[in-house]
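As you look at this complex, bear in mind that one protein chain is not there, while each of the others sits in place.
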Amino acid sequence: MSASAAKGAVVAATQPRRRWHWALALPLGWLMLVVVLAITADWIGLPDPSAQELILRRKPPSAEFLLGTDNLGRDMLSRVIYGARTSLIVGICAPILGLLVGGAIGMSAGYFRGKVDMLAVGFIDILLAFPSLVLALTFTAYLGQSLFNVTLALGILSIPAAARVARANTLAWANRDFVLAARTIGASDWRILTREILPNLLPPMFAFWLVAISVIIVAEGALSFLGLGIPAPQPSWGGMIADGREALDVAPHTALIPAAVMFATVLSLNFVGDMVRNMVDPRRSAL
Amino acid sequence: MNGPSNTPLLSVRNAQVNFSTARGPLRAVDGVSFDLHAGRTLGIVGESGSGKSVLVRSLIGLVGESSGAGVAGQVLFEGRDLRGLSPREFRSVLGTEIGIVFQDPMTSLNPVMKIGRQIGEGLRLNRGLDSKAAARRAVELLNEVGIPEPERRAQQYPHEMSGGMRQRVAIAIAIACAPKLLIADEPTTALDVTVQRQILDLLQGEQRQRGMAMILITHDLGVAAGRSDDIMVMYAGRAVETAATREIFRSPRMPYTEALLRSLPRLSDATHTRLSAIPGRPPDLARRSGGCAFGPRCLYRTERCDAEQPPLTMVGGRGYACFHPRGTEPGGAA
Partner (left out) sequence: MSDLLAIRNLVVEYPVGGGRHVHAVSDVTLSVKQGETLGLVGESGSGKSSLARALLQLPPPKAGAVVFDGQDLTQMRGQALRAMRPRLQMIFQDPIASLNPRRKVAEIIAEPLIVSGVSDAAERTRRVRAVMEAVGLDPDLVWNRRPHEFSGGQCQRIAIARALVLEPSLIVCDEPVSALDVSIRAQIVNLLEDMKARFGLTLLFIAHDLAVVKSVSDRVAVMYLGRLCEVADSDSLFATPAHPYTAALMAAIPVPDPDVPLGDTKLKPGDPPSPLDPPSGCRFRTRCPHAQPRCTDEVPPLRQIAPGREVACHFPLVG
């Protein structure tokens, strides 16, 4: 048995911990730029993103309009930055909702098992069986389009995945001897869930959150593209792509710029998410 | 080693294995040399982190550049330098001349391949047998390693067998191509004692019958005592004592070996006899000091032990890495 420990040590030793890599500076830098601009958009002297100047419509990028103007002559730079605000609010908040609800469901299922698990898994499966975009479309169509409703709809859609992550991790941790040890001292289920298991779930949940942000940003884009996302005139990346599609032949920048910004953001999030997942891998962090 | 004086089957000189870890470089194996003669069994004994498994895995290329390790030293197998071979030649030596049995047969066997096929694979690849001949030979081998109803068992998958059976299958795979050297890396650690006894009997029986040399890696001094001709004790990546098995147990020279033997509970002792525990714990290989690695735990440590690393000194056919070796009688007969 001490030999298996030896083998573990060898495996650990042969996997050098992934260190800081210069290539990560690019995605991290981009994300920081997007976040900072989204937060400070009101104070950096941007033109009103909704102000129309029909004479100056579909202008290519120039010194006056750094990213050009759209179909209604609105400043693209301003709209991309204010759109980042929308995308980030939805992208950050919706998975938090999913993690809170799905995490609670998944933890209960993984910890209590038996009937609780059957019910939870059934609920998750039902939620997963609906085509997700159709569900979100129905949702916003009935409740009305607003930032809150879009976030709510996408948050509900992220519940099953979050619940699965929480359940799988809880199953793994709940069988560990330290959980048994907590029971032998008479700890309640609530105390075991919150004090023994939850701290071990936080790293994988955080990694999930990072990945979910990028998925939700794309989903929000798709909703807006279909005209059921954030209502006009509030800018969002998906809405901008939808608007720009009409003039793709004469002014391709109106669709391509928001698409490129979304692409870069999602890609950066995925890179950083992978890095975080590697860092929180218990076999590595145990070193 | 006090084997016959002809060329050894396996000769290892100054083997080193280095890993780079987050906490800095780590020397898992530090200048180990030994010879193994045909037909002999060498027991390599050590605790976790002693480097016993890494050493042997590095000899057969399982630990190397692909796993992020720096490997140095010379490995001669029948006079050929294994480190100088092309990957193709090396694979052929591994497939035909060296058989390996690992600790956990559940992970060393392929879960989705019938065991008859797994045993025959080496024969097809290395001995050029056709599938029919290989399958026939696989059944013979299953019979030889003591598996009842070998024809039926050959058609089964590993999960349909018990742990002891799977280890028998692993042994059948290892000996299929009639190797000259069998490496058994903690072959019974995952098994129950009554099964362990049977597997060790099988290994020893095959080794004697086929005249193979065997390297038996174990943390259990009891296993090494009953099954090896010579023993090499490892501690913190170094060979600290080598001698014929009987001499190691009767008159250990290295204080570590002595302390380890004394710390073992024995059935012959009365209940509640206090064990003579070794204080402290094995050193952290990433924070190595200049002196003897066992020094901090040693009863006989002096200033010299802290300042210098004692080299493995050969006296009368046995070796020890200690400035203050135990035992006053002359060293065992070589």
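Here the chain labels run A and B in written order, and each chain numbers its own residues starting at 1.
Everything below uses one rule, namely that contacts are C-beta pairs under 8 Å (C-beta built on N, C-alpha and C of every residue); 3 or more make two chains touch, one makes a residue touch a chain.
As the structure is a prediction and not an experimental result, all values here were calculated from the model.
Considering B:S263, B:S289 or B:T302, the position touching the chain not shown turns out to be B:S263 (whole complex). Checked against the full complex, the candidates B:G99, B:P282, B:G295 or B:G319 give a single residue touching the omitted chain, namely B:P282.
When the full complex is taken into account, the listed residue touching the unshown chain is B:R197, out of B:R197, B:R301 or B:H324.
Looking at B:A28, B:L76, B:I100 or B:V223, the residue that reaches the missing chain in the full complex is B:V223.
In the full complex, chain B touches the omitted chain through residues 47-49, 146, 148, 162, 164-165, 192-198, 200-201, 219-223, 225-226, 245-246, 249-250, 256, 259-261, 263-267, 269-279, 281-282, 297.
What chain A contributes to its contact with the hidden chain is residues 1-2, 5, 176-178, 180-188, 191, 195-196, 199-200, 282, 286-287.
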